[in-house]
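Note that one protein chain of the assembly has been removed; the remaining protein chains are unaltered in position.
And now, subunit A:
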Amino acid sequence: MAVGRSSRSQPNEEASTALGLLLLIVIAFAVFSWTATGFASPYNLYTLTRTAGLNVLLGLAMMVVIATGGLDLSVGATGVASAMFAGYLMQDFRFQMVIAIVAALCFGGALGFCNGFVVVFARVHSFIVTLASMSIIFGAMIVLTKAESVRDLPASFLALGKIRWFGYLSPMLIVSVAIGALIAIMLRWTDLGREILASGASSRAATLSGVRVGSRIITVHALSGMLAAAAGVMLSIRNGAMVPSMAGNLGQEWLLPAFLAPVLGGTLLSGGRAWVLTTVLAALLVTELTSGMLLMAIGEFWVQFALGSVLLLAVLLEKGRSTLMGTGEGI
């Protein structure tokens, strides 16, 4: 952070980013409603909010780790492995749905804890640790499940995927936003949150002020694992089954949405700054763009190309903005 910048300017910056994203969401909505037939139909809005729920969770899972200056490549592998775990508990051991979901969240948290533990004690960057663990977790999951889906699920679990409010709203988005609100409160108003951000801003300064940086890094990795598990369960509810390939090979397909939301939302990759509101809005925007482009029938592969371009554009704009403002900050 540049000298002389008061921390009070941060909420303003967050608000202006949020406003910009909101504006883009509205503009995109107007454009797509006009150009893509069926975009504003209740059913499309329902599927859009359903997907947005997943993208918000993925963005948050990555954001909490980025807040400390790290990252987590294993979100996809952890999410899918945790969902498979819940699936087996329900299918083979006839666990109650709620207990199975809680167990999956704990499982994801434990995997994340292991990531954080290795990062801290082997003193290796989280990139390489989570690259290795994504391979280990995904490999172990495929070996154990023999790459077979879990489909024999309780009716109560399958019913969750059919809930539809007011005809156009999926409760999944509400759940994700609520989780986001909890994380926002944690980051802004608790000692834990402030310590996490301090560890990311300057781990040396944080250590000198008595923050146990290592334990905070482990905390965010465990939290990231739990959020990834929640995302995995959410996708399984939507699919009505736990599918080992639902996040692609090694869970790689979740990486782009997971990074898009925090990066578009202005979270600094170097750590120390994490905005929940803008991350949620960015996830909404990304979901909206994806849905709109798919409806315009430009082909799902071009959508992938476009999302990559959006990520590139976002970092370029952020760079330009920080250069113009002379804050010296950047991604």
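The rule is short, and it goes like this: a contact is a pair of C-beta atoms (placed from the backbone, for glycine too) under 8 Å apart; a residue touches a chain by one contact, two chains touch by 3 or more; residues count from 1.
We take it that contacts and distances are computed from a predicted model.
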Chain excluded from display, named as in UniProt, from "Lipoprotein", "Bifunctional protein PyrR", "Monosaccharide ABC transporter membrane protein (CUT2 family)" or "OB-fold domain-containing protein" | "Monosaccharide ABC transporter membrane protein (CUT2 family)"
Omitted-chain contact residue, chosen from A:Val31, A:Ile99 or A:Ala122 = A:Ala122
Of the candidates A:Met134, A:Val150, A:Ile179 or A:Val211, the residue in contact with the absent chain is A:Met134
Tell me, which residues in subunit A touch the chain that this view leaves out?
-> 71, 118, 122-125, 127-129, 131-140, 142-143, 147, 249-250, 252, 255-256, 259, 263, 269, 299, 301-309, 311-312, 315-316, 319, 330-331
